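One protein chain is absent from this view; the other protein chains keep their places.
Chain lettering (A and B) follows the sequence in which the chains are written, and residue indices restart at 1 in each chain.
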Amino acid sequence: MLMALLALLIVLLALAAVGAWRAPWAGRVVHAGTAAVCGGFCVVAVLAMVLPPVAMTLPFGPFWGPAMIALDGLSAWFLLVLGLSGGAASLAALGSGTDWPPRLLLPWPAFLAGMALTLAAADAFTMLLGFEAMSLASWALVAAEHDRAENRRAARLYLVFAIFAAACLIPAMGLLAVGPEALGFAAIRETPPEGLRAALILALVVAGAGAKAGLVPFHAWLPLAHPAAPSHVSAAMSGAMTKVAIYVMARVLFDLCGPAQPLWWGVPLLALGAASALLGALRANVEDDSKVLLACSTIENIGLIVMAMGLALAFRGADLVPLAALAAGAAMLHALNHSVFKTLLFLGAGAVLHGALSRRLDSLGGLIKTMPWTTASVIVGAAAAAALPPLSGFASEWLLLQSLLAGWRTGALGFQIIVAAATAIAALSTALAAAAMVRFVGLAFLGRPRTPRAAGAAEHPGAERAALVALAALTVLLGILPAPLLDLAEGGVRLLVGGVDRPAPALLGIAAGDGAARLWPALVFLLLVVIGGGALVAIRVRRTRFIVSGPAWACGFNAPPPHLPFGDPLTQPSAAGLAQPLRRMLGGPLLGATERVTMPDPGDTGAATIVSRAEDPAFAWLLAPLARVRDALVVPAERLRDLSIRQYLMLSFALLIAMLALVAVLERG
Amino acid sequence: MEIITGILTQLVHMALVIAGAPVLLGLVRLAKARLMGRRGPHPLQPWRDLRKLLGKRAVVAETASAVTHVAPWVALAAALLAAFLIPSFARGMVLAPLADLVLVAGLLALGRVAMALAALDAGTPFGGLGASREMAFAVFAEPALILAALTFSIIAGTTNIDAIAGAFQDGAVGVRVSLALALIAMLAIAVAENGRIPVDNPSTHLELTMVHEAMILEASAEQLAIWDYQAALRLMLWLSLIAAIFFPVGLAAPGAGPVAWLIGIGAYALKLGALGFALAVFESSIAKMRVFRVPEFVGAALLLGLLAAVLLFLSTGFA
Partner (left out) sequence: MFGNLGYDIAHLLGGGVLLLSFMLLYQRRLAAVINVFAMQGVLVALAAIWQGIVQDAPGLFLTAAIAFAAKAVLIPLALRAVLRRLHMEGSAEPALGIGASMIGGVMLVALAILVVLPATAGTHALAREDLALALSVVLLGMLMMISRRNALAQVIGLMGVENGLLLAAIGAAGMPLVVELSTAALVLMLAVVAAVIALVMRERLESLDTQALHHHRGEQG
């Protein structure tokens, strides 16, 4: 199995080499190849979850020891996530064009290989190697369309955050390992960190992996970088890369740090997760670019997953293993579900960009008539993102809410109050996500076209559409089958929180904690279909209906003049208009949102205009002060540039002496 | 035996809900009219309206798509399923294990999203207005409901409505401040979710402040009938939910015989009548609030729910 995985990794490297070739067939080969490799990942992952865990020491590695790879329940689960998301993205890329430049083709297999290597790693060095390969390759993909200024800005910011993540994760791994020979996970598990060292590792990993996952306050790059990349790359970044970061967080905090960590470890994760969920969901409601909107929704879902992880940590610290298993199961299931439906939504946005040539919600509209397949798939994905039963998002958010509702069982009053507030925020974010998805679907796909280009949009049949439809079907399937999935995730959950017998109701049901609350998604699906069908038959039997179509009533608006064949665009809500209630209610305090409405004078038939603005607090509170610090540091640093050669030599010499002194001190200690 | 009574009670319950929802709406309208000094329509008027609408020819906007045709059925199925789950006169119905409060919240959200999408489908200004407001109000109403569920699950140990009703019926709970707060929160959400005064005016059309009616302006005939019927179902559902959780008196125990059912049905009718009358009195005595004051109203319900949970931590003495 591991040999198969290694073979797949080597195929990916070969595909990267093919991608460097400037040939008309290169794009086809690379994307078909990566799609096949991702399919292989899925097979390997499912096999690894069914079979006992395996580990392997490679015959090569860094000079201090061989590299190790392994697959257990946890890494196999995330490998499945990677396989599904990456495979669908490759398929869509295969269908959406032929003339790909090498700067897009070369990093794409490398990106997938980096993620797979991170997941398969069984020692700290290999994991970091994979993680950094993933960062670098994805940066190249974000920067690929560098002819536009905003993409250059996004790529620069992304690189800064990638370096920040590395600067946090490398020391964290150093703190974990007791020596250069003990970088293997097995050796680290022998000596779990304690006290201050453990707390430092917690902080570094949450910051480092959180910066990659898009956790508040390290999320500023995400809504910029995702839209800058081509759509299939955004899909894989959102669907797979953020999950790899979650995996790193789970691996280090749950597995490597050992089960003896206290209850309060859950609090930072819970707090940051809640902040991410709220901020991401709220921003998704005010953005007017479809891919930015989806990226903000990713921040929200990452927040929900991290909340579940924080709860699992806290429950484990309080020795409530069944509840910890519930929360860990919620986190893993939501990671998979979010990966599938977010890949679907990003690919849908890509299909819209491909077919209607715009990402701006204000230039779309009415696509359901010209792109029916895309629309139907996106509605399924959006309904899952809105956590509507019986789709996949609801099953995992049900588990999350149930574990939040059980948070009071930890018994610590302060934590109980935090969990109660977190429950409110989780439910609030879910409702906000529903509002954002309604706005997205309503503006882009329903209503009337807002531009001639949207009216003339066309759907591209073939691989792009096949990927969308397959993902939509998978979303429905995952929604009604969470019980077998949880069985599949059992190994990972066991690894995270220890062994427990999960109460498993029959008929594909899932149960919360002690089994007092249950959910049967398949039954809900069936009942909805039966009841809806029954109502349809009962109402329509023996009744001859006439449906005629006429102009929209709209409270008696006049028919539009002949030069506006799709109706007056001003009588249709705009992106800013649909966002108005939430922007006014919550946007002011949280996003510093402002709006200015200009009304025409009485008697003037001109249009009223609304100008709205909202800014992410991360820019004002984190990035702007950091930029000031950078500017303050640059001035003295600039002075170093005009030293004499003797002074330069002195600098290097002083550094060498300092290092030697450090070694001397360390060896004595 | 319990299976058979479970199926029987479920069937009776379904018949009660299907037939009773428009009647309840008619009674509330009648009570409101009487309180305002009018004679008011017959309680069966909503049923007559539905029959009239179903016999008419539907006019669908040219700009509308398949969503307009599908959404009413989705919303109807969601509302029916949710209403079937909430116990009315007897516990232990065959669908009782499914009656999870979080699932009911999800089904309500499903209906709401279907309605908002249908509103946006024709591309008309009022549809967008209503849809964005409805979704925005739900942003506060949904967490308030979940926090109420938190209070119940701390006291009863589960979010299953049937089990909560059972635990509260046993009377081992006593009079709790948290439950009083949760009751107020639930009443406020019920008012907001059903678009009643002071949040929205159910009997108005063509006002710039309307929410629910703005979303179904384009619906006619069969579609309008379904939208109206599911709105009646939602009112019935909310009142039944409040009745089942806070006033579980008279609920027939699982496996009980027809006599207990009759008592249960009588109690149910009384409870719904009282709640409906209280709603009519409340609506008649208060003015509609400005749209942008509504978040404060529903947000206050949310905070009351939070307060209920926090106070409960205090009194359960787990500290």
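Just so it is clear, contacts are C-beta pairs under 8 Å (C-beta built on N, C-alpha and C of every residue); 3 or more make two chains touch, one makes a residue touch a chain.
If you're wondering where the values come from, they're calculated on a predicted model, not measured in any experiment.
Enquirer: With the missing chain put back, which residues of chain B would touch it? List them for me.
Expert: Listed in rising order, the touching residues are 171-178, 180-181, 184, 295-296, 299-300, 303-304, 306-307, 310-311, 313-315, 317, 319.
Enquirer: Against the chain that's been left off, what residues of chain A make contact? List them.
Expert: Contacting residues on chain A, toward the hidden partner: 413-414, 417, 589.
The working rule: only the chains that are shown with their structure count from here on.
Enquirer: State, to the nearest whole Å, the distance from the C-alpha centre of chain A to the C-alpha centre of chain B.
Expert: About 35 Å separates the centre of chain A from that of chain B.
Enquirer: Using the touch rule from the top, collect the residues of chain A that touch chain B in their complex.
Expert: 365-366, 368-369, 379, 383, 386-389, 394, 398, 401-402, 404-406, 408, 411-413, 416-417, 420-421, 423-428, 430-432, 434-435, 437-439, 441-443, 446-448, 512, 516-520, 523-524, 527-529, 531-532, 535-536, 539, 543, 545-555, 557, 566-567, 571-573, 577-582, 584-586
Enquirer: So in the complex, the part of chain B that touches chain A is made up of which residues?
Expert: 54-55, 57-67, 73-74, 76-78, 80-81, 84, 95, 97-98, 100, 102-103, 106-107, 109-110, 112-113, 116-117, 120-129, 131-133, 135-136, 138-143, 145-147, 149-150, 153-154, 157-160, 163, 206, 217-218, 221-222, 225-226, 291-292, 295, 302, 305-306, 309-310, 313-314, 316, 318-319
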